[in-house]
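Right after this comes subunit A.
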Amino acid sequence: MKTQLLKYGVMATFLTALLAGCSSTDTTDTSGAGGTATVPSNQVSTGTAGSGGISGSSLDADSSVARTFYFEFDKAILNSEARAALRIHAQTLRSTPANIRLEGHADERGTREYNMALGERRGNSARDFLIQEGVNGALIEVISYGEESPASLDSNDASWALNRRVELK
Partner candidate 1 sequence: MLVGHWEPEKSARKIAPPKYIQAKLIKIEEKAKPKPKPKAKPKPKAKPKPKPKAKSKPKPKPKVKPKPKPKPKVQPKPKAKPKVEPTPQPDDQQLEQALASALAEEEEFLVAENDAQLANSYSAYIFDRVAGNWNRPPSARRGMEVELLIQLVPTGQVVSVMIVQSSGNGAFDRSAEQAVHKAGRFDKLKELPPRVFENYFRKLRLVFRPEDLRL
Partner candidate 2 sequence: MKKIAAILSLYLVTLLLPLSGVAELTIEITQGVDNPSRIAIPPITQSGLSLPEDVSKIISADLERSGLFSPTPRRDMLSFPATVKEVYFRDWRILGTEYLVVGQAVKQSGRYKITFSLIEIHGERKLFTKVVEGPATQIRDLAHYISDQVYQAVTGIPGAFSTRVAYVTAIPVNDKMTFQLMVADVDGARERLLLDSKQPIMSPAWSPDAKELVYVSFETGRPAIFRQNLATAAREQLTNFRGLNGAPSWSPNGKTLALVLSKDGNPEIYTYELSTRKFTRRTTHFAIDTEPNWTPDGKALIFTSDRGGTPQIYKLTIATGRVERLTFRGSYNARPRLASDGRTLVMVHRDNGSFHIASQDLVTGDLRVLTQTYLDESPTVAPNGAMLLYATKKGNKGVLAAVSLDAGVKFLLPARRGDVREPAWSPK
C-alpha cells in the first residue's frame, strides 16, 4: 500500500505539506494504514496520477490544507491526519464563518444504500469533530454520495482506499 500510494508523486507532495502543518507524525505512519493518507482527492484521478504525477505548483492557497479525509473499510473513524486537517479548517471557520458541505463517500464494496448510510456516517464524524472544535453546526451540511461518485474508478485496494472519504466543500 505504501509503495502504491507513494507512486503518486502528487501525494508525496501533499503529505509533506500536511506534515509541515502538524509536527508530530512521520511519513511511514501516514501511508501505512491501508491508504488512509490524507490527500486532496480532486488531484488524484487515476489518469493523471498514473502518468507520472503532477507538480505541487498547481495548488492554490485554499487547498493547502487537506480537504479530503480517508477511512477504513466499513468504518467512520477519523484518523489523526484527518483530525489535524479538520482542526485547521475549524480555526478558519471560527474566524470567518461560511457554509460548508461535507460529502461522504464509500468504496464500491457492499450494497449501494448501505454505502449511502456509511457515507453519511463518515460525513457526520467530520461534522461532529468540527462542532467539537467550535464550528457552528448550522453552517455544516452533510451529504452522502455512497459509492455513486468514486474518486477512482478502478476495482482494487488502492482505488478503494481513495474512495472511502469525506470531502469538505
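For the reader, a short list of remarks on this structure follows.
Please note the rule applied: a contact is a pair of C-beta atoms (placed from the backbone, for glycine too) under 8 Å apart; a residue touches a chain by one contact, two chains touch by 3 or more; residues count from 1.
In picking the candidates, the idea was that all candidates are chains of the complex that A comes from, given by their letters.
If you're wondering where the values come from, they're calculated on a predicted model, not measured in any experiment.
Among the candidates 1 or 2, the one in contact with subunit A in this complex is 2. Here subunit A touches candidate 2 in the complex through residues 45, 47, 108-114, 116-118, 120-121, 124, 141-146, 148-149, 153-155, going by the rule given at the top.
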